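Every protein chain of the complex appears in place save one, which is left out.
Right after this comes chain A.
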């Protein structure tokens, strides 16, 4: 078509629907998927979308460069970034691997000086970076660090000192250098904007008086999660200043001096009628637990993963929590405790059972398949489960998914690798077959136990909505992985460790990897040659091998493959080979 005519036509089309209007409409769109779809409609929609976007979520920090992001989205106020592969949480990724926020911060300072929020997961963040952030972005409001490393409490002090408008400081599950609690005292005396404060991760004492003053000044405080050092005696003094709290993470719940403050505690909890989330409760005992009862009526999320409750104690508590939707417990509650869950929490959607002694196989504590079954009978809406146990049977899982066919996240960890059905001695294939066949909405699956390729055949065939699959110590041959890569149309993340999958399996996914976020394979039978071949065939994938000392030259110990428009990493440490 004549370019002039084309321009005229375009102008006509646009003028009937001005960009400003479109942008106003698009601003309402929050979902990333929706925004992606919008941006693909046509050029003017692409532009409208990119100008109206204020939040960008980058699931793999190496999939794109800061420059590309800032070019496309000029008006960003909030950034979420994820860095290292998930298995770095379990020490499978050597330190200094990368995912340093620094280069992003440099871009933010230049292009997004009005940045308000930063949420990081599995990134490396230094104290200097935190200070740089605080100084470069005067409007900075919310910082959330989840599973990050590289910083110390000095970095937090810098944030507290310089971010005058801070509303959120959320420090979770990080590997930080906890030097002292003095960072908390760095909030200026007139600072009062905090709405979210979570320092449960930290282990040093903060100055309690400073914390008390801070809480009383911050009238909008909605989320307060303190660390274990805050005692039960101190807790009421915080609660009375924060009646608007919706999420509370207590410190230690141990009553040092049984005589006194029980009434104070009870009164304080009686005031907290807006709580929907409760966590912490470390060292809780049967004595102190009842103080919680009044506040439990509206609880939707109860996180007891730091509280070693026994079954009876849990049962008594759950009677008061009829609205519970999410429950995290330790396996000290045992099967009996889970029976109480089934009896008392009909609205339950998410259950996570963590092991207390994951490394002690001699222990006979913990939960078994019966507990899980009991929950499934009582909690038919269950859709998310993370279950650590030492024994499981195929029949149990079949029953469970029959009771609860709506699972979207099914993460079963039988803690002893290669463990078969303990009753029949068969592999656990039937169990996971039942899961994928019955739970059509399944998005995330983690398998364990003794598994043959059959499991993966089923997964490939039936798990049409599966996005994330975690595999460890499973499978018999390349065929297993080939089945998964050949099926599972929506697969985005595949993480595999210690399975007998080799080059044939790796290469069978050539067509798939660009539609996936990433693939991790460690402890498998993949070789350097296989990886090189993959890299050669698929230039838009980054194929990285993490070399480990002392291993064979030709073996690819840990392989991380991900799609990227940024090209190969420029900051890769020496042990990361980009092929």
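As a convention for this text, contacts are C-beta pairs under 8 Å (C-beta built on N, C-alpha and C of every residue); 3 or more make two chains touch, one makes a residue touch a chain; residues count from 1.
Definition applied: contacts and distances are computed from a predicted model.
Taken from the listed names "Probable glutathione S-transferase", "OSCP1 protein", "LLGL scribble cell polarity complex component 1" or "Auxin-responsive protein", the protein name that UniProt assigns to the chain not shown is "Auxin-responsive protein". Residue A:473 is the one among A:473, A:513 or A:562 that touches the chain missing from this view.
The residue touching the chain not shown here, chosen from A:181, A:427 or A:460, is A:427. Per the touch definition above, the residue from A:131, A:175 or A:212 contacting the chain not shown is A:175.
Chain A meets the missing chain through residues 87, 89-92, 94-96, 147, 173-175, 201, 203, 228, 282-283, 305-308, 310, 330, 332, 354-363, 365, 388, 413, 415-420, 422, 425, 427, 450, 452, 454, 472-473, 475-477, 497-500, 522-525, 527, 548-552, 555, 557-558.
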